[in-house]
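For reference, the structure discussed in these notes is given below.
Every protein chain except one is present and positioned as in the full complex.
Coming up: subunit A.
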Amino acid sequence: MSAIPKHIENPYVLYMDGVSVSFDGFKALNSLSLVIAPGEMRAIIGPNGAGKTTMMDVITGKTKPDSGTILFTDTHQQEYDLTRFDEADVANLGVGRKFQKPSVIESLTVFENLEMSLKGGRGLWAALVHKLTPERAAKLDEILDMIDLSDKRDWMAGSLSHGQKQWLEIGMLLGQEPDLLLIDEPAAGMTDEETMKTAELFKRLAQKHSLVVVEHDMDFIEALDCKVTVLHEGHVLAEGSLATVKANQQVIEVYLGR
């Protein structure tokens, strides 16, 4: 493992350098480097199998990289080597993740899903004697409002539409109050209107959090209006504004052109 570079001030929340992962010899990530600044929103695009989900797996401790550096800086300017932690640790350090396939607890209500996500109280005892304080209840109402599910708070999460489940999962991310949000294909299964609302929500979030959003929907990326990274075969192919990236000959060949 390379030594942790020292910075006087950390101009990043996430710093990935030379990260490689292979599955049975197949390189899913090939010396991937990526830096996300505090408060930044970044869109990641790339063909299927480019390694976008795998990238989130290595950041969140689900998959251990074969080599490379992955550093995370929290709001207290504390720097962590994420490769040394597992999923629960990484989550508690302040990295939230939304899965590609919506993942909510179907047999609990919308409210209970969100309540479980609220920051803190992860220990056994805390969970056993947990009581919902008025402040936390207010926080939950706020999130319910933000994700437009106030009227469905007592619905079983399993009975929500696909798009609503996506929103609920985003709401659960907000409950965690993470510094960095990793969001895998949020617009999948959403109507055009929902997609645009999601883009609006993310733009609002970007002021307080850092966001990494993987998406295929070009209209959505356009609406996010942020820096774009194109991933291909586990490697960064291009980086820049959507317009520059779209004009890149290689990007057109491997991704946009098809």
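Everything that follows uses one rule, which is that contacts are C-beta pairs under 8 Å (C-beta built on N, C-alpha and C of every residue); 3 or more make two chains touch, one makes a residue touch a chain; residues count from 1.
The criterion applied here is as follows: contacts and distances are computed from a predicted model.
K.L.:
Missing chain, UniProt name, options "Urea ABC transporter permease subunit UrtC", "2-methyl-1,2-propanediol dehydrogenase", "Cytochrome c oxidase subunit 1" or "O-acetylhomoserine aminocarboxypropyltransferase": which is it?
P.N.:
The correct option from "Urea ABC transporter permease subunit UrtC", "2-methyl-1,2-propanediol dehydrogenase", "Cytochrome c oxidase subunit 1" or "O-acetylhomoserine aminocarboxypropyltransferase" is "Urea ABC transporter permease subunit UrtC", the UniProt name of the unshown chain.
K.L.:
Of the residues A:Glu40, A:Glu115, A:Glu194 or A:Glu215, I need the one that contacts the missing chain.
P.N.:
Answering carefully, the residue with contact to the hidden chain is A:Glu115.
K.L.:
Check the options A:Asn48, A:Ser107 or A:Gln207 and report the residue that touches the missing chain.
P.N.:
A:Ser107
K.L.:
Can you tell me which of A:Ala88, A:Ala138, A:Met218 or A:Ala247 touches the chain that was removed from the display?
P.N.:
A:Ala88
K.L.:
Which of A:Asp24, A:Glu135 or A:Asp154 touches the chain that is not shown?
P.N.:
Answering carefully, the residue with contact to the hidden chain is A:Asp154.
K.L.:
Would you write out the residues of subunit A that touch the absent chain, in ascending order?
P.N.:
For subunit A, the residues touching the absent chain are 60, 62, 86-88, 91-92, 96-97, 99, 103-108, 111-112, 115-117, 121-122, 124, 127-132, 154, 172, 176.
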